[in-house]
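A single protein chain has been removed from this complex, and every other one stays in its place.
Residue numbering begins at 1 within each chain, and the chains themselves are lettered A, B and C in the order written.
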Amino acid sequence: MPKRRDEMVPDAGFRSYYGQPVIKAPVWHEPHMPVYLYLGGMSGAASMIAAMARVTGHDRLALAARMAAAAGAGVGSVFLITELGRPERFLNMLRLFKPSSPMSVGSWTLAAHGGLTAIGAASAVTGVLPAIGDAATAASAVTGPVMAAYTAVLLADTAVPAWHEAMRELPFLFTGSALASAGAALMLTTPRTAAGPARAVAVAGAAAETAAGMLMARRLGLAGEPYRLGRAGRLMRASRMLTLGGGLLATMAGRSRALTALSGLAITAGALCTRFGVLEAGRASAADPKYTVVPQRRRVAAGDLASVPGRCRPATKP
Amino acid sequence: MAERMGFFTDTSICIGCKACEVACKEWNDVPDDGFVFRATSYDNTGALGADTWRHVAFIEQDGRWLMSSDVCKHCTHAACLDVCPTGALFRTEFDTVVVQSDVCNGCGYCVPACPYGVIDRRERDGRAWKCTLCYDRLRGGLEPACAKACPTDSIRFGPLDELRARAAERVERLHADGVTEARLYGESPDNGVGGTGAFFLLLDEPETYGLPPDPVVTTRDLPAMWRWAGGAALALAAGVAACFLRRT
Amino acid sequence: MAECHPVGFQWVMEARLRGAKVFHIDPRFSRTSAAVDRYLPIRAGSDIVLLGALINHVLTHGLDFREYVLAYTNAATIINAEFLDTEDLDGLFSGYDPETGRYDPSSWAYEGDVEQVRTLSEGGLAHAQAAGSDSYGARGPGASARPPADPTLRHPRCVYQILRRHFSRYTPERVEELCGISRERFAELAEAITASSGRERTTAWVYSVGWTQHTTGVQFIRAASILQLLLGNMGRPGGGILSLRGHANIQGSTDVPTLFNLLPGYIAMPNAHRHAGLNDYLEREGADTGFWGNRRAYTVSLLKAWWGEAATEENDFCFGHLPRLTGDHGHYATVMGQIDGTVKGYFVIGENPAVGSANGRAQRLGLANLDWLVVRDLTLVETATFWQDAPEIETGELRTEEIGTEVFFLPAASHVEKEGTFTNTQRLLQWREKALDPPGDCRSDLWFFYHLGRRIRDRLTDDEIDRPVRELTWDYPEEGPYRDPSAEAVLREIGGTGPDGRALSHLGRLRPDGSTRCGCWIYCGVYADEVNQAARRRPREEQSWVAPEWGWAWPANRRILYNRASADPEGRPWSERKRYVWWDQARGAWTGPDVPDFEEDKPPDYDPPEGAKAEAALRGTDPFIMQSDGKGWLYVPSGLSDGPLPVHYEPHESPVRNTLYRTQANPARRIFHRPDNPYNPPLSPRFPYVFTTSRLTEHHTAGGMSRTLPYLTELQPEPFCEVSPQLAAEVGLVNGGWATIVTARAAVEMRVLVTERVRPLRLRGTTVHQVVLPYHWGYRGLVTGDVVNDLIPFVLDPNVFIQESKSGTCDVLPGRRPRGTALLELIERYRHG
Partner (left out) sequence: MAGGRISRWPLLRQLRGEDGRRDAARSSRTDALRPRVERADTVARSVCPFCAVGCGQLVYVENGRVTQIEGDPDSPISRGRLCPKGSASKQLVTHPGRATKVLYRRPYGTDWEPLDLETAMDMIADRVVRTRRETWQQTFDGKEVRRTLGIAHLGGATLDNEENYLIKKLYTALGAIQVENQARV
């Protein structure tokens, strides 16, 4: 039975306000947000694969990759729009172009990428205007990597310590994951004989994702703790096992359709776990005030206060 | 363009009456925040959020009872405004930061961007809400509802430069009276958000009040983020290319 | 004050910024405590020990403002030899009758007044029967204008010497022992208030129901009055004893009283045993000197306002139309009358006794035994719905189908949907403009009573008992779609009219011959010059700091009462810093930023001729013009029911023995031994803890106007008790959990707030734990909870019949209370040990 003072107020190692969070946790819902992250990344990597496949004459793979890229962008957009508090206002995303907002950059990128991949896919399926389809696919090789990487900036550009502090590794984690996702998706949707490069992409992606994840955990220290604890920790560990296992399996699957499928599914599941895990870690990181306060307090103690060099203050006079 | 306007909340004369919370809600038609007994001193609204734009914190410690009315900081470099993709959040002619409820599509990005945990999405409404510094009242030459109601003038509204001067005097006076723990929070233009339009006189460390001790506008690091992301995007492209080139 | 009157507290904060030192003395560490220089926790109900010790400190160290005390108080007055103090009788004054528990106050009189008092007051008992102390009859026959006095203050029977003896046992050691305030803290307080009193400085005391809701409540305030008079802090700016009242018009509700013992303007209701006709009544109800000496003019003008042409000199101005009292007919007597079946019909107008009054169970049992009940309010309050959802329904004590009470609920207009005046806590009348018509069936109470009166008059017969209603003046102009009576016409009637029918300008114009009419003599002049003076709104920047043109203060727009005392006997300001009202020799008039509370042209050297009456009998140096001798009373020779001087008695229910006297509790307090009003035994180990009720900034009294509003409800959503960590440990309470508070009346459950703001009080050798209980909740509203007032018994102050809500004993149990009959069994166990 709590009787002492310190049991009345939760102990957080410093005088917090009743242990309450300092910052707000991300309000994004599951599965919308993580699934979008997965689909957007997959679409981005797939469009790159489509372009390369087209160039290198892997037409069967190119077709599948175009389809995957378009589907990922299309379905991803649906998830993104339904995630909005006011979905009917999704077009407001294109009111302005704001370089300071990764979501604005992302929205324009998604709009372009979605359009390009749709044209590429439509042309491939219908055989109409193949030159335009090819051009669109080629162009989507530019938007695709941006699609795969911008979401890392989207998350890092917040006050959530587990995300913001991970600004270096998150892009690699996400692009790695995107590669793995696209590779796995194409392994699952392309005849084995045509899927060679996809398998290689999946393996490379899995490796990159795993490496980036491990690097991130090592470097972040306290800010990385949420990736190790609780539900986020479980998701991240599952992700690592599935991705690593799936990647290894892909290299060893040989001709076995079942093993190939299993490996594709494992990598896909791993990628999804990564996305869910990162969101969950962000929430946990926001929920406990220590992740926000302790590093800031250290800066204060060291006399190394934050400032905003090089940014001019907003004009107060015309 | 008008002068930059703001709040100076002097918590050393706050009596914790919560008139600010109610006056704000009456003017801005903010819904109630639920009826929950929190057993956290006299605070039952918990924190700033979509449905609480002024929040009075109560801290009981060693014979003192600190009270402080928190509010959106209207940062010079406002992360919420920077990251808002629709332009719903904008900077007004008073240099305050306001959400346009007719524009906001509820993307939710501003919520985790704020280093103070101020803005939030009202789930049953879908949009993001926070203190507007009573933008409509300001346009009519009226002071914000909370500052007007505040019985002890703990919440002062006015041109930011004047408020800063007044705050400096007040701290000096308190220090002279032996209240050495008095300090200003947020007023410095050199801090991580370039100074706040709403700043405070506190009697303890900021985190005691649930405030971050050294907040930074997250977009300060945006160029670096894009550089890392660019690297990752190139790596992706290179990786894909490599996978194909190795085979052919 | 910060807690319950936050906007008024802005002036205290401003004073602090200018260097004022502010103390807060309260059992409860409230928001006020957090905003002052020094908080002193005190055991609930022990205030007279503290105030007495401050008085003793002033007297023994010769710190009184001697010039003020000699000139303006009755310090020098000699008391008759029959008077015996509590010093002599171990806690009792002379005149106590243990049989009836009442005092005969005649032996308390000034030297030479005893015989007169005895003749006119019939031993004072009848007066004590009817809460006489808040009417002008409080003084009974009053006292002489020029009693024997010893200006050297050496006479052993002069008031000054009696005070010295009386308060000599009130020492810092006793404060430590009974209040729980250390000697160091006491010394700091004593030093501060004496240093800040005198010519250059003043000290003010501010109180609320924390002083009134005790069985010794009136004497708490008396003790403060003695202290303030000794220090020269009355009638001066920055001084005084300010009662902070809790309701928008509670001051007006006593000025224009809906109180059983009063007529408008603190004129006593006639008593069947004491008064025959008007002359007899006027002769017995006060002295002939001082402003009360004009009471015939006040009373006759009231009777003329009510019965108009029917009121004539020949028929005593219809004095016989007034019903007569025969004792206590107050709120609690009424409730007992309901339970006993004598009260059949009940109007409850903007009030909620089922939640807001002491002993809530008795209140509800009373409601359930009525023939009919009319409730008017903004929302369906618990008093209207008791037959559906009272706690007694749950316990099985009442069954809806067996309750015969016929209930009418009529929705009321809000404050913006009607016009009229509120009188604020500073006696300031402010007119409210009507913003819009009320919705639906909502009507103002003015509408309701006016039209109810019309309908009743339509149903009258020629019977003699109907004559007072038939002859009543009841013809007000009607306005608007609902035929509202004109509130301004009513205010004009209250403010008075002269022989020419025009509004009176000043109470000095009231006549005893029936030529003037005035509904409330202290409000006379509120409609001067046919202008609604209460509606004045000259902005504060456009007038002096006294702001005399904002609203209208009674009497005669005076903002500080007895402000003649702000000047010295010669009429000069005591100091430049504290100048307020002074004598302007050149003009031959009193002047200053306020209206002088004195005859404007009475010079300081005025000496009344022999046989002078009313105000003419007071000297130019007598500032306390309502008193028969013009003095501030350090000692009260008549008018109080429980003694001429304050005495510390323990609350009726206390875990502490009174170590000052053998008498434990106020011997004259009103107690009611009834099955529906059981008491906790004093010093009972079954009820070891002290509880005190309290209010929160976020709510209003019993909550009808606050827990119905989401914006206030969310701020304090549930009933809770505040306990110290030590008590929590002792009982096993968890912060955020539940506790059950038990008395002989009830057991109520509430959430627990464990807080170091509540401190156990170390009295000599023992520890007293106090539990603080905000009482705003009931069984209806946006959030619901148990009724704290159910814990409190009927036990009353003998002067004003106010219940002791602020100090009782209880037990505290962890967890929620039992439900249904198990609850009754729990209470039964506590009742009988």
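By definition in this document, a residue touches a chain if its C-beta (ideal position, glycine included) is under 8 Å from a C-beta of that chain, and two chains touch if they have at least 3 such contacts.
A quick note: this is a predicted structure, and the numbers were derived from the prediction, not measured.
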item	value
Chain not shown, its touching partners among those shown	A, B, C
Listed residues C:Gln116, C:Ser144 or C:Thr708, member touching the removed chain	C:Thr708
Candidate in contact with the missing chain, chosen from C:Arg102, C:His166 or C:Lys434	C:Lys434
Residue in contact with the excluded chain [from C:Gly101, C:Gly238, C:Gly337 or C:Gly498]	C:Gly337
Identified contact with the non-displayed chain, of C:Phe83, C:Tyr96, C:Phe801 or C:Tyr830	C:Phe801
Full-complex contact with the absent chain, from C:Tyr72, C:Tyr450, C:Trp590 or C:Tyr779	C:Tyr450
Residues of subunit B in contact with the chain not shown	17-19, 21-23, 26-27, 81-82, 87-91, 98, 100, 102-103, 134-137, 139-140, 142, 145, 148-151, 153
Where the unshown chain meets subunit A, residue by residue	94-98, 100, 314
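Heads up, the rule we're going with is that only the chains that are shown with their structure count from here on.
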item	value
Geometric centre distance via CA averages, subunit C-subunit A, whole Å	70
Residue list for subunit B, restricted to those that touch at least two other chains	38
Subunit A residues counted as touching two or more neighbouring chains	none
Residues of subunit A defined as touching subunit B within the complex	14-18, 20-28, 44-45, 48-49, 52-53, 55-58, 83-87, 89-90, 92-93, 95-96, 98, 100-104, 106-107, 141, 144-146, 148-150, 152-154, 156-160, 163-164, 167-168, 170-172, 174-175, 178-179, 196-197, 200-201, 204-205, 208, 282, 286, 289, 292-293, 296-297, 299-300, 305-308, 311, 313-318
Touching residues (chain side subunit B, partner subunit C) in the complex	13, 15-19, 21-22, 25-26, 31-39, 41-42, 44-45, 60, 62-67, 151-153
Subunit A-facing residues of subunit B, complex	1, 3-4, 38, 40, 43, 46-47, 49, 57, 59, 61, 76-77, 79, 82-88, 91, 95, 103-109, 111-123, 125-128, 189-195, 204-205, 207-222, 224-226, 228-237, 239-248
